[in-house]
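Certain chains of the assembly are absent from this excerpt, and the rest are unmoved.
When the chains are written out, they are named A, B and C in that same order, and each has its own residue count from 1.
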Amino acid sequence: MKNVVFLIQCEDRKGLVCEITSFFFNKGFNIVNCQQHTDSANSRYFMRLKLDLAGMKTTREQLEKEFADFARKNSLEWSAHYSDITRRIAILATKESHCLYDIILRWKEGEFPCEIPLIISNHPDLEYVATQFRLPFYCVPVVNEDKESQEEKVLELLSKNHIDLLVLAKYMRILSKNFVQKYSSRIINIHHAFLPAFQGANPYRKAYERGVKMIGATAHYVTADLDEGPIIEQDVERVNHENDPEELKQIGKDIERIVLARALKAQLENRIIVFQGRTVVFS
Amino acid sequence: MKNVVFLIQCEDRKGLVCEITSFFFNKGFNIVNCQQHTDSANSRYFMRLKLDLAGMKTTREQLEKEFADFARKNSLEWSAHYSDITRRIAILATKESHCLYDIILRWKEGEFPCEIPLIISNHPDLEYVATQFRLPFYCVPVVNEDKESQEEKVLELLSKNHIDLLVLAKYMRILSKNFVQKYSSRIINIHHAFLPAFQGANPYRKAYERGVKMIGATAHYVTADLDEGPIIEQDVERVNHENDPEELKQIGKDIERIVLARALKAQLENRIIVFQGRTVVFS
Amino acid sequence: MKNVVFLIQCEDRKGLVCEITSFFFNKGFNIVNCQQHTDSANSRYFMRLKLDLAGMKTTREQLEKEFADFARKNSLEWSAHYSDITRRIAILATKESHCLYDIILRWKEGEFPCEIPLIISNHPDLEYVATQFRLPFYCVPVVNEDKESQEEKVLELLSKNHIDLLVLAKYMRILSKNFVQKYSSRIINIHHAFLPAFQGANPYRKAYERGVKMIGATAHYVTADLDEGPIIEQDVERVNHENDPEELKQIGKDIERIVLARALKAQLENRIIVFQGRTVVFS
């Protein structure tokens, strides 16, 4: 079944659900799913609409044009996502393989509706993983501390491959402001701590030193402010005094894997809307 | 803010969300919240609509009459729940105090929008709890194994006190088919196991003997089939070889408390629809 | 069964478990339970020994004297805790009742082997809770911003009542350095956040603003540095975009209750050893 998901947000006011659903109903669409959220404190309305494309009588261009008119009148921010336009994602990794493997394996098992045209790394170490699954692997190292030209090469690869979404699967480099802006709300990172605790480097060592009884991981959109992007998903695992930093790291891997996978799934299923640094993640 | 919640279910078909929301929009209602679920396997549609009563121009009687007409035409099953008609609940308990206390305390702190006109027990042991909070306590024991006349007395108390909902807070008697039918989908029980595992008596001992690594609790509607009613909420806690049955029971108390509280909250907030022995619990 | 728990820590070296257990075995004690932990990074050894007092042939004074000699030779730090010397705890609260109630109810049900000779508050609001359970309640407000004399009055109450342990059950005042030092490792606080995230005031609002997907609570020993004391126990609960700060607070109450209860239980069962700002909590 082909479908389209509309993600909508606007100032909250009376009659929104009825007006928006009527717009599509009057055009003959079947609404497969309709989810809403009202942020009362900020008087903000969020909607996720999934429409069956089967009975569509117009072109997509015309549908979008008409909805754009409707949206303009009603001051809606919106985006439309068609199920038959498969997202093309690039995985960026460095040396650790667990998140990279996890994404590839879930993708192979059909959990992620996307294509993976390439894997990019600043190190050659993970080439073998790409080879096992016959995926293109590009090693783009930073040479002579020239971060700028490394990022340029990466951006070129992304552009040439028509990449829609970047997944930082333990990519241990900080992206520049310029880079981030080019893929705003389209870069998902996994941070190996329960943010906002233990920002920055070596979170497992910091967690050990503080003696916390649980460790966590956080998947978030990358913004110019490091570790401050909108949080998509988090989870934790219980630890105790017997776990040294090395064991915390190993326990943490399982959380990282699962948290990143859930975030990527939510993104690919078009269930996330961002507003004021926070995410609405429909279930 | 006064509001009304409509719980609706029907055969799934095209246009439902639009038609139903239009019905209310055209009568001038503001839809505060609209949640849906489609059970594709059974082609069944579920909706929870929360309407602001502020702009209401008709009587409730008239609104319900008109919606009943609309529902008949569209084969909807439905119920309406007004926020200013406070539910009256009866708590039934036996000897254990933890769930009884928990409900009273949460109610005192405003978590449960309801009245508690009375507490009923088949034993005198928990009278002191009722006394502490100045709630009426009725001890209705089973005399000479005459279960029938005990139930009759309980039913009389419920009727006289206009009780809408029964909460079995560790009430250790099995209700008769006749009793259950009188309060269909209006009796919530807490079972001290992760159903369907360990049905019947002594679940903690059974859990110990089987050597499980987690124990749980289940809140469910009471039906004629013991421990087979629709599940509303469940949770578990990790245990290990060091926990004997007595400790499992103590650990279990915390799960029982929290699971029963969540189920009661969902019920009082009109978030539950039952279909074919399963529950849809809107978040 | 009467027993004594020895909590021991020292520099790690060969033969410790054998030497220490032999010390007690040769005196005719039955070792009911023996737990150990080695912190390899710091070369530190921790032991919890539980001895049956049934077969005891000497006085406790003599036992402790002899063990003190043994400990001195082996550079052990240690403490001994007798099961028949019931700990006397004071609960300090302010206006919120949920943790206070929780401790009293668990204590009433036999979960906490202790006495509760008094409840102290800087506000009169919770007197009714104490009255319900016929526990002495002392209201010691801060008058004219004179914190010092308020603390003096509290200290006097603690001293007169032979208090061994303080539980801050949502006591919303910061204790002075002087106060804290008098009850070092004997004040347990519940912080309504997953430390080290959201230190200080209004953690639920901060959590909401950051858009975290889980909230937590932390029980810790109080030290001179606010929210920096050794962590005893933590737990979290999943939340989402639908939860406003008020709901986060309500969800948080359940975590606070359970985390504080577990920490207090660990303390009363003598399962905690502190080393370098971290806790070893034996299971």
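To be clear about the criterion, a contact is a pair of C-beta atoms (placed from the backbone, for glycine too) under 8 Å apart; a residue touches a chain by one contact, two chains touch by 3 or more.
What you are looking at is a predicted structure, and each value in this text was computed from that prediction instead of being measured.
The complex is a homo-oligomer: 3 chains are shown here, and the full assembly described by the structure file contains 4 identical copies.
The rule we apply is simple: only the chains that are shown with their structure count from here on.
Same-residue interface: chain A and chain B share over half of the residue numbers found at their contact. Separating the CA-averaged centres of chain A and chain B is a span of 37 Å.
For this pair, chain A with chain C, the centres built from the Cα atoms lie 42 Å apart.
Within chain C, the positions touching two or more other chains are listed as 240, 242, 283. Within the complex formed with chain A, the chain B residues making contact are 14-19, 21-22, 24-25, 30-36, 38, 238, 283. Here chain A touches chain C in the complex through residues 37, 39-41, 194-198, 209-214, 216, 230-236, 240-242, 244, 277-281, 283, going by the rule given at the top.
On the side of chain C, the complex with chain B involves touching residues 97-98, 101, 105, 109, 111, 132-133, 240, 242, 250, 253-254, 258, 283.
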